[in-house]
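Chains shown are a subset, placed as in the full complex.
Order of writing sets the labels: A and B. Residues in every chain begin at 1.
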Amino acid sequence: MKSYRRELWFEVPTRRAFVNITGEVEEAVRESGVQEGLVLVNAMHITASVFINDDEAGLHHDYERWLEELAPHQPVAQYRHNDTGEDNADAHLKRQVMGREVVVAITEGRLDFGTWEQIFYGEFDGRRRKRVLVKVIGE
Amino acid sequence: MKSYRRELWFEVPTRRAFVNITGEVEEAVRESGVQEGLVLVNAMHITASVFINDDEAGLHHDYERWLEELAPHQPVAQYRHNDTGEDNADAHLKRQVMGREVVVAITEGRLDFGTWEQIFYGEFDGRRRKRVLVKVIGE
């Protein structure tokens, strides 16, 4: 069994954003040399997500608006977590809706994807350096 | 290490439905010959889910109603994604709540499940052919 590990680093200049990381995950899979296996891609921070969906700007706008409805950032005082001096309680909630991680099959050395599947880093509390873990196992 | 891959195909006649796919996943695990390992089951489309819950009609009714409250299909014009000519933005949102994939342990050649765990394909934009990937690794 082979294994391979890589970290991807981000510093998103806004509080929230969606970043397409499919190319970087594909590159990690290539470098791993794994032909058949699984790749785990997870946010290493608990105010961010990794998820798979469509790379379409209108949809990303819809996600942003919808997540703000489900778990609004303001007023920050509505959240007990923010009593600790943070203002990011909403980011911990949004991240649960969008998920921490994805696991993707590797077949014949490539991400085994449907036509429109793309991997995104979902940032909900940006403006600082944060990272994603890519872990490949297989052979 | 062994690996095995199978696609399951669906054409759900309605826009939304939940389909129990436990039997088909069990069969794929048997065919793989893997005794100890993991099986990944994921929607290959971004308007569908794979999730584990109860095979109970009342609960499925509750999911349907609840998801329509959280991310209503109508009015379609409320979503910027639908400006592209689609009417399925809500399906992309519902799929995030229910999830893209499950990973299930394989122990002694079988799905290592609690009493009530069943695997479902959740369709949120049906009436066309769509598929689920089953990938088994282990030995």
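Basically, a residue touches a chain if its C-beta (ideal position, glycine included) is under 8 Å from a C-beta of that chain, and two chains touch if they have at least 3 such contacts.
Bear in mind that the values here come from a model prediction, so they are computed numbers and not experimental data.
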- [ ] Given the 2 placed subunits, let me have the overall number of copies in this structure's complex.
- [x] 3
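Rule of thumb we're sticking to: only the chains that are shown with their structure count from here on.
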- [ ] Could you put a whole-Å number on the gap between the CA centroids of chain A and chain B?
- [x] 20
- [ ] Would you tell me which residues of chain B are touching chain A in their complex?
- [x] 1, 3, 5, 38, 40, 42-46, 70-71, 79-84, 89, 92-93, 95-97, 99-101, 103, 131, 133, 135, 137
- [ ] Can you check the complex and tell me which residues of chain A touch chain B?
- [x] 1, 36-38, 51-54, 56-59, 61-63, 66, 70, 97-99, 102-105, 107, 112-117, 137-139
